[in-house]
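Removed from the display is one protein chain of the complex; every other protein chain stays in position.
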Amino acid sequence: MNELRKLIEAFIFAAESPLSLDRLCALLERSRAELRPMIEQLLSDYPPSRRGFYLAEVAGGYQFRTDPECAPWLRKLNRERPFRFSQAALETLAIIAYRQPITRAEVEYLRGVDSGGVMKTLLDKGLLRILGKKDVPGRPLMYGTSRHFLELFGLRSLEDLPTLKEFSALDPELAEAVPLDPQGEG
Amino acid sequence: MNELRKLIEAFIFAAESPLSLDRLCALLERSRAELRPMIEQLLSDYPPSRRGFYLAEVAGGYQFRTDPECAPWLRKLNRERPFRFSQAALETLAIIAYRQPITRAEVEYLRGVDSGGVMKTLLDKGLLRILGKKDVPGRPLMYGTSRHFLELFGLRSLEDLPTLKEFSALDPELAEAVPLDPQGEG
Partner (left out) sequence: MVIEIHLANFDGPLDLLLHLIKTNEMDIYDIQMVEITEQYLAVIEQMKQLDLDIAGEFLLMAATLIHIKSRLLLPACEEPEDEEEEDPRAELVRRLLEYQRYKEAAEALERLPQLERDVFINQFVPAEILEDADDEVTIGIYQLAEAFHRILRDVPSEVFHEVIREPLSVAEYVQIVIDKLAGGARRSFREVFSEQPSRAEVIVTFLAVLELVKMRMVKVDQASEHGDIWLQMAVSSADAKEIGLVEAVLGYE
């Protein structure tokens, strides 16, 4: 393959958004007259429907895109993504893991936002379990993490969770605030 | 092009990280025996150096990547500068890659310097992961490299790591005397 055509291909492939002919000319320091026939060639090399992806002309530029016929299948990529957590779920899970048994109100106090929805999701996913009721007015439920939680994170027990000390040992900022035990590791 | 091969191509193209054969089998509801020859075919359809991109085997899966020869040009696309590893970060990463699972104290013994800050940075970048706690007094955390580490350096697996230069063929005793778990390398 012609070196210049190879570069054009690589540029279009790697760019975040469709690349226009003008942009390609600027990037490669070449004239439109030189590049246009090469793009024509690429368009016929990657026509629609032949492969899993094609070279599309879109938004005044060029971009490789998946074949629309494959779309129903590609949707599965998203659904099958293993264990993805939103930032909210992650925070909530972290608080419960380290502070269990803990009530919803306490979680919300720490996060500063309503956490009922997130906790419900985590319960539905089997990552939390109810540990009983707290002996305070209103007797709110106390939550903790489940066995499934341990499995998911490859922990033998909750003791395997990294401790604050281990964290501060890695984080120089925290290290100043927390005295380090030099015998702590090794 | 065969419909199934087209779908495989589209999946690999659209996925955000390398897709393994097993994952493809699950997505397409086909057996490994059916898919493997198609992947072989795709590998030879997109060999390195011929086009602007090629089908790479990386981190236990398959991913389209640009030809490394195009890199000097492609860097012009990036507004942000790529993360540059310091010598300290590379050394630490190398030690952990070859010696995992390994504790922080062991890394520091090998490097001769405090490595907490570097290890924290590598953890933050998702290049390391915690493998559990070591069954020795103090139960220190054990670290290893992540999948993202393989992706970043384009390795199929840890076995793809460049071979460590042997200590010295003349002095096998020295090699045995290194005070670390010999199973650590793998």
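Should a chain be cited, it is by its letter among A and B, assigned in written order, with residues numbered from 1 in that chain.
Here, a residue touches a chain if its C-beta (ideal position, glycine included) is under 8 Å from a C-beta of that chain, and two chains touch if they have at least 3 such contacts.
Keep in mind it's a predicted model, so treat the numbers as computed, not measured.
Student: Have a look at B:E16, B:D135 or B:E159 and name the one touching the chain we're not showing.
Tutor: B:E16
Student: Hey, which chain A residues sit against the chain that's not shown?
Tutor: 10, 13-17, 63-66, 71-72, 74-75, 77-78, 81-87, 90-91, 93-95, 97-99, 106, 109-111, 135-136, 153-155, 161-162, 164, 167, 171, 174
Student: Please output the residues of chain B touching the missing chain, sorted low to high.
Tutor: Looking at chain B, the ones touching the missing chain are residues 13-14, 16, 53, 56, 63-68, 71, 74-75, 77-78, 82-83, 85, 87-88, 90-91, 93-95, 97-98, 109-114, 123-124, 128-130, 146, 151-155, 161-162, 164-165, 167-168, 171, 174, 177-178.
By our rule, only the chains that are shown with their structure count from here on.
Student: Where the centres are mean C-alpha positions, what is the separation of chain A from chain B, in Å?
Tutor: Chain centroid spacing, chain A to chain B, equals 18 Å.
Student: Could you list, by residue number, the parts of chain A that touch chain B in their complex?
Tutor: Counting only chain A, the residues touching chain B are 1, 5-16, 27-28, 50-53, 64, 66-67, 70, 73-74, 76-77, 80, 154-156, 159-160, 162, 166, 169-172, 175, 183-186.
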